[in-house]
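Moving on, here comes chain A:
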Amino acid sequence: APARPQPATGAGAPRARIGLVFDVGGKDDRSFNDVAWRGLVRARDQLGVAITTIEPSDGADREAALRQLAAQHLDLVIGVGFIFSADLERLAREFPDVAFAGIDYAPTGPDQPPPNLAGLRFREHEGSFIVGAIAGLSTRTRTVGFVGGMKIPLIRKFEAGYVAGVKHVCPDCKVFSAYAGTEPKAFADPALGQELALAQYEGGADIVFHASGKTGAGVIAAARAKGKRVIGVDSDQFHEAPCCVLTSMVKQVDVAVFDAVADVVAGRFRGGIRELGLADDGVGFVANADNAHLLSADVVTRARALAADVIAGRIEVPSQ
Partner candidate 1 sequence: MTGFVASLITLGFLAQVLRIAIPYVLAALGGTLSERAGVIDLALEAKLLMGAFAAAVLGYETGSIAVGIAGAAAAGVAVAAIQALWSVRLGADQVVTGIALNLGAFGFTRYFLGVRYGQGANSPRFDGVGTGVLTNPITWIAAALVALVVVGLWQTRLGLRVRAVGERPDAVAAAGVSVARVRWAAVLIGGAIAGVGGAQLSLPVDGFVAEASGGRGYVALAAVIMSGWRPGRAALWCLAFGLADAVQYRMQTHGVGLPAELTRLLPYVLALVLLAVWPRRVAPPRALGQPD
Partner candidate 2 sequence: MTAPAMRVRASRRFGDCVALADAALEVAAGTVHALCGENGAGKSTLMRVVYGLERADRGELELGERIDLARHGVAQAQARGVGMVHQHGMLVPTLTLADNAALGHEPVRGGRYDRAAAARALVAAAARLGQRLDPDALAGDLTVGEQQRAELAMVAARATRLLILDEPTALLAPREVDALFAMVRAFADGGGAVVLVTHKLDEVMAVADEVTVLRAGRTVASWSAEVTAAEIARAMIGGEPPPPATRAPTPAADAAIALAIEGVAAPGPRGGGAVDVTLRVAAGEVVGVAGVEGNGQRELALAVAGLAPVARGAVAVGGVDVTRATVAARRALGLAHVPEDRHLHGLVQGASVADNVALGRLAEVGRGPLIDRAAVATLTTQLLAAHDVRPADPAARAGALSGGNQQKLVVARELDRPGLRAVLAVHPTRGVDLAASARIHARLRDVAAAGAAVLLIAADLDELLALCHRVVVMHRGALAGELAGAALAAPDARARLGAWMVGATP
């Protein structure tokens, strides 16, 4: 993208310079990266910071992109995606004067991350558990599906929570599950997502939950074409298909990004790992006027109760 440093609204020098590197799928994937971008834009508009973003094209490029931003000694460099974890640790050690934040950060060793690295994690399995329960309660065919992007532990978390949620409310419901592939491209292959979802719908599933980034655009397109229901991920994907998006497992990446920037601006940035779950509103599901016609009030009530149980520790949600 012409990710030119965008001047802060209002006059004068920016209050901080922020860099962000996107994950595979890129800006406008209408999912994960999109939420991060929204958080950054809000920070730019409300906090008056200058932003620079890079959409890396492939493997070897990613670390170089982060490094490029770090070498400019920006105030904060954000890596969107677990894939940046190891690179962020190393760069944080190399550039102690730069603050780093990693979304979906997963520590690569037993050591504490360096003090200038904030790792932001989400308990996706908790949110997935709730939308799984919603699916289990809403299915008419007693069959639901899951489409993952790349088969990696992070996405397994979504799947595990989702399956547990379905089974919790409907023990004999069937759950199909499929992954788009073995390369990062699996997060950016809507044609493939569409085929995987169609295979599930045609196999009898009437609700499919996707955790596949841009690939999900194909999953949603399949739902639209089939007139079946779909569960979005990361951001509220209702507007991708108002006919069909039952709910979305939202992940407040935008909040996390905005907060990290706000901390830097306010001079209270601190490193360490923060994990956001249902309890922190870091993950959740969407129930509002938009999707009220798809999501019955009973189901919402039941889902809220389950969320309370999870928060209270009465339900242990598996993450793998």
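To be clear about the criterion, a residue touches a chain if its C-beta (ideal position, glycine included) is under 8 Å from a C-beta of that chain, and two chains touch if they have at least 3 such contacts; residues count from 1.
In picking the candidates, the idea was that all candidates are chains of the complex that A comes from, given by their letters.
It should be emphasised that the depicted structure is a prediction, and the values quoted were computed from it without experimental measurement.
S.K.: Of 1 or 2, which one touches chain A within the complex?
M.R.: Among 1 or 2, only candidate 1 touches chain A here.
S.K.: Touching residues of chain A toward candidate 1 in the complex: what are they?
M.R.: 1-2, 22, 25-30, 55, 57, 145, 151, 176-179, 181-182, 185, 188-191, 194-196, 198-200, 202-204, 214, 217-218, 221-222, 224-226
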